[in-house]
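Sharing a structure, written as structure tokens. Questions coming.
The other protein chains are all here in position, but one chain of the complex has been omitted.
Order as written gives the chain letters A, B and C; numbering starts at 1 within each chain.
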Amino acid sequence: MTHKVAILGASGYTGAELVRLIATHPSIEIAALTADRKAGMTMSETFPHLRHLDLPVLQRIESVDFAGIDLVFCALPHGTTHEIVASLPREVKVVDLSAGFRLRDLAAYEKWYGAPHAAPELQEEAVYGLTEFYRDDIRTARLVAGTGCNAATGQFALCPLIKAGVIDLDEINIDLKAGVSGAGRSLKENLLHAELSEGYHAYAVGGTHRHLGEFDQEFSRLAGRPVEVQFTPHLMPANRGILATVHVRGEAEEIHRTLSAAYAGEPFVQVLPMGQHPSTRHVRGSNFVHLGVVGDRRPGRATVIAALDNLTKGSSGQALQNANLMLGEEETAGLMLAPVFP
Amino acid sequence: MTHKVAILGASGYTGAELVRLIATHPSIEIAALTADRKAGMTMSETFPHLRHLDLPVLQRIESVDFAGIDLVFCALPHGTTHEIVASLPREVKVVDLSAGFRLRDLAAYEKWYGAPHAAPELQEEAVYGLTEFYRDDIRTARLVAGTGCNAATGQFALCPLIKAGVIDLDEINIDLKAGVSGAGRSLKENLLHAELSEGYHAYAVGGTHRHLGEFDQEFSRLAGRPVEVQFTPHLMPANRGILATVHVRGEAEEIHRTLSAAYAGEPFVQVLPMGQHPSTRHVRGSNFVHLGVVGDRRPGRATVIAALDNLTKGSSGQALQNANLMLGEEETAGLMLAPVFP
Amino acid sequence: MTHKVAILGASGYTGAELVRLIATHPSIEIAALTADRKAGMTMSETFPHLRHLDLPVLQRIESVDFAGIDLVFCALPHGTTHEIVASLPREVKVVDLSAGFRLRDLAAYEKWYGAPHAAPELQEEAVYGLTEFYRDDIRTARLVAGTGCNAATGQFALCPLIKAGVIDLDEINIDLKAGVSGAGRSLKENLLHAELSEGYHAYAVGGTHRHLGEFDQEFSRLAGRPVEVQFTPHLMPANRGILATVHVRGEAEEIHRTLSAAYAGEPFVQVLPMGQHPSTRHVRGSNFVHLGVVGDRRPGRATVIAALDNLTKGSSGQALQNANLMLGEEETAGLMLAPVFP
Partner (left out) sequence: MTHKVAILGASGYTGAELVRLIATHPSIEIAALTADRKAGMTMSETFPHLRHLDLPVLQRIESVDFAGIDLVFCALPHGTTHEIVASLPREVKVVDLSAGFRLRDLAAYEKWYGAPHAAPELQEEAVYGLTEFYRDDIRTARLVAGTGCNAATGQFALCPLIKAGVIDLDEINIDLKAGVSGAGRSLKENLLHAELSEGYHAYAVGGTHRHLGEFDQEFSRLAGRPVEVQFTPHLMPANRGILATVHVRGEAEEIHRTLSAAYAGEPFVQVLPMGQHPSTRHVRGSNFVHLGVVGDRRPGRATVIAALDNLTKGSSGQALQNANLMLGEEETAGLMLAPVFP
């Protein structure tokens, strides 16, 4: 049985990545693609790498006929998401890739995103989309909120450790390195090639990055008490990839054992042998997460490093993984592509 | 029915790319992987991006049991290929990715590769592996010689034009730009990141690049008389991709029509609308070729531009495409992956 | 004696490069810097790499007091240049880096730039700023028109050859590769890092690039008859550097001798030994041009390759070299910085 999906916001990088992944999916068909400013264009005009595919022309959301659509991927900026998801027919399932439904606490949403939540009633039914930790809820959800790509990376390193109580909750320091595509296809001076390549810098230093809202929510929930981490993202001169270097207090061996056990049956999460650690280049273009653990020379300290592709496991791959669950398909369908290296 | 294959020289980039592609192939199973210096290592030790796959350990060629192997991909340096292919059991089909069997004329081989051909009897049965032009011969071949990656790119732009007689055979100028991975995983000072990134230069200028042997052979054969092109490759600060900018004499519209007709039914060759032209970034990681034609301001001159991924359509993708034909499988099996962008 | 200069359009890359070069100049002082949209900002806010310098705050052009200013570098978009240069006091010398005054023929200007020339009377006194070929005129000029960066690169390879009559004027083919910074600091989707890095493509194919106006003008003037070249620029994933691969008809040895003789006394133009050819990485950040000549396997054909840094010798370095002459200073003052490699 083939499921029909629509992708709202298909002219951005996460939209294109969804199309790339779905192209090899055995039972999902793309029925509609939207893009406000580029409505009327073909997908191959805005993304020539997809020109071999037979795809619907880009249209405005208002002109989409949602009858017959089983699931919508909503890859729009968070500002407009609430309203648009609220306007969709109730029988359509939704995987939202924006930040619109990630924070369960409405005050937290307003704090981190600077505007009141415009669809509080939908928030109540939204399931946080980190598949490996919310699998059962996602299976029956109508609305799944895709996670932040940085937030996902940090959580893969930390959630099992917090849950198992093997690290000091007050001494978690996430020093993260993210590729350029995470900032989207937006026209900003600091995203120009001439500005970005050949250099690197931190941004949102000091606890101001919005993905902290997700860390706070999820880590506190797992710990059963407030957890506040330090988080320092950096922008890297590469297009894809997030590397989270997480400095923690705990015994490295126990940390490694805990992660290995937690992810033992997971198709996409690979825990490297003790002492090894990952590189973003080895997950590029794939839905895999690589995790490594190394003990520090100072006893009781360890570094956990997580790597994933922000456009795949960090957003569109995760979205498809969730959609598979929601549609009753094999969770890994369309997602077993090997990373592209070099 | 599942076919068993061996990959000889699996620790190089074309070997890894073969594994990546075969990983999603429905009916090919990797039964053996060899690497001389890295024998005993696992594939994930030499290529961590493949660690999610269940693969045989790297071994020396001598220890491979070829009984039960249907086809061998030989991704070794051309110097050692003749001997090794000659030593394989006759019932094993061979797709060779080296330069060992590309040139039918033994004197031409010696001229371009600086050593006598060591397996002339095998050369006679070898089929030149540019699938789109030798499809029927490949289907029944025992030994197929994969093309040079630059040679493939230039031929996609030119073969139909030479065959149709729509361009001046004495005025063909191929100015080509190639990514770094085409040079392989070899330890050379000029391939270091610090040497290569942020700059570009020509190499093998003046008609000295070995792939000219293939151009001469194939173009002369199609034309029925000697054809000598100018060919100037450049090394680009990017890992994948070849862009061949081919300057020709002829009418742009006729050239475009000729290419469009020639590739009308081809699953992997895309001729862009007249006046448009391709970019390597839009074929990265895929088996597609994009072709564009633009007329010059000087009447009677045109530029044909071809783009492909050197590791995929330029070598390992082409090899799998040929193997599919030789094994009686669907030609496109394992090869319809969309390009990875950005 | 210290000369006071103003830089109009200091928030772009050529403006910043002028500041970088002048910072080590023994006798030039920057008295004013302008930037329309960024007026009121400090230079270190828009270009943090210049923060160690004591520089004037960015202001609007209208607020500049030109009394006491000896020379103006005008680094504005060509559309606004005519009017602004016309409004400057006559006693101020001007080096214009835009395309506003490069084409002596008003009809040619209108053809290539799509609008009538708005300062025809100034055009008459403008000197074309390729220093090595217009040195004496520049010395006494009031207004010098900086060349296009691609146009400069091609001319370094070709002007002496055309003048000496050693190549076929009807068979000149310039296949050029240019870095990203030549496109300026403008917010265009195709200049984003995620769009540009890791790939390459041609642009303005078929004789439509505006720098052809300069090639036509200068080559025809030298030849004494119309000369039309083929010109195909490509955009490279690197920030700085232009490599012009120029395919010509002529004897390689004679070509090499001609270039060597023409540039024998030039401080910035280096002709490599016969058979060697340059790389953009070896001129980065400097005012040097490297030239190489290689004969083709086909007798009577040769390839001349020129490399320079588009922001230095291709624009701001050239501008300072011209300003030195106009101000009676040593031509090389502030310009002998060695290239930065790696």
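As a working rule, a residue touches a chain if its C-beta (ideal position, glycine included) is under 8 Å from a C-beta of that chain, and two chains touch if they have at least 3 such contacts.
All values derive from a computational prediction rather than experimental measurement.
Interface note: of B:Val57, B:Ala86, B:Ala194 or B:Ala223, the residue touching the hidden chain in the full complex is B:Ala194.
Checked against the full complex, the one of B:Asn239, B:Thr280 or B:Thr303 touching the unshown chain is B:Asn239. Contact with the chain not shown here comes from a single listed residue; of C:Gly100, C:Pro160, C:Gly285 or C:Gly317, that residue is C:Gly285. For subunit A, the residues touching the chain absent from view are 173, 175, 177, 194-195, 197-202, 205-208, 212, 228, 230, 232, 234, 236-241, 243, 245, 247, 275, 277-282, 284, 294-298, 301-303, 305, 307, 342.
Against the chain not displayed here, subunit B makes contact via residues 13, 180-181, 185, 187-189, 191-198, 237-239.
Subunit C residues in contact with the hidden partner, per the touch definition given at the top, are 13, 16, 19-20, 23-24, 47-53, 180-181, 197-198, 239-240, 270, 272, 278-279, 281-286, 288, 290, 311, 336-342.
One rule holds for everything that comes next: only the chains that are shown with their structure count from here on.
Inter-chain spacing, taken between the CA centroids of subunit B and subunit C, is 39 Å.
Counting partners per residue, subunit C has 194-195, 197-198, 237-239 as the residues that reach two or more other chains.
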